[in-house]
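For this depiction, one protein chain was excluded, whereas all remaining protein chains were kept in their positions.
So, chain A:
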Amino acid sequence: MQQTATPATGPPDGAARARPRRGGWAALPVAPRRAALLLLILGVWQGYVSLSGVSPLLVSGPADVAAAIYAGIADGRLLAATAITLQVLLSGMVIGMALAAVLTTLASWSRLGDDLLVLLTSMLNPLPAIAILPLAILWFGLSTTALVFVITNAVVWPIAINVSTGFRTVNPTIMAVGRNIGLRGWRIVRDVLIPAALPQIIAGLKTGWAFGWRTIIAAELVFGAAGGQGGLGFFINDARYFLRTPEVFAGLVTIALIGIALDLVFTWIERRTVIRWGMKST
């Protein structure tokens, strides 16, 4: 009852969003709002490091981190580490997508394939992908193959689940229209089924990339600790070992930036397709 008297400090609720108050924080466009917050956070961070007297071996300030990133790019070590990580991720993604395509095709063709997919996904999807790393090392040693194997396992299940749900829930009327205008076989799959299931297909790929990204960093950290070769996880571990703390932070920032970039790519694809077509709301 007295709730209306409470000053609104949190994010605006639905009603406030519908009619933004003039002149306030909420009236600013989203980009300057976020930029201002980011600057504030960086300022607090730098202030803490400069004024609190915390050991630079434990916490690096934004200026040192920026210098470390710049140096890492200049001498190529950070770029090389990033390239290795992305390459392994891409290999795992491609194999995972191919496997997901085979599984969902089998699932839509036959009851047996469908049962198999449901059973495999319900068993393997809840398992954190990194958990099979010891097994992968046992089978493939400290090799890229082991990493690709773990990534493939991380990405295949979310993609397969989303795509097969997408296919299963396609509006039957639109499929009937496809057959009615004379489409058959592969053409109805390509021109009606896949576009109609595109919201779930993109959602699956998005989740797959996110899972894959988290998993490869985790796997590389373990590899780094075990003395393996060079991706971003190794870069961070190596820097920690030699107490190059700004480089540890630089590695983390790089990981976050790439994660954001991947997300932006998918958001861009969605804007150009399913959001534009009214198949997914913003």
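Just so it is clear, contacts are C-beta pairs under 8 Å (C-beta built on N, C-alpha and C of every residue); 3 or more make two chains touch, one makes a residue touch a chain; residues count from 1.
Heads up, the rule we're going with is that contacts and distances are computed from a predicted model.
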{"item": "Chain not displayed: protein name in its UniProt record (\"Pimeloyl-CoA dehydrogenase large subunit\", \"NitT/TauT family transport system ATP-binding protein\", \"histidine kinase\" or \"Probable membrane transporter protein\")", "value": "\"NitT/TauT family transport system ATP-binding protein\""}
{"item": "Residue among A:P29, A:G53, A:P126 or A:G278 touching the omitted chain", "value": "A:G278"}
{"item": "Touch criterion as defined above, residue of A:R34, A:R179 or A:R271 at the omitted chain", "value": "A:R179"}
{"item": "Residue touching the undisplayed chain, where the options are A:V192, A:I217 or A:A239", "value": "A:V192"}
{"item": "Chain A residues touching the omitted chain (full complex)", "value": "171, 173-174, 176-177, 179-183, 187, 191-192, 195, 198, 273, 276-279"}
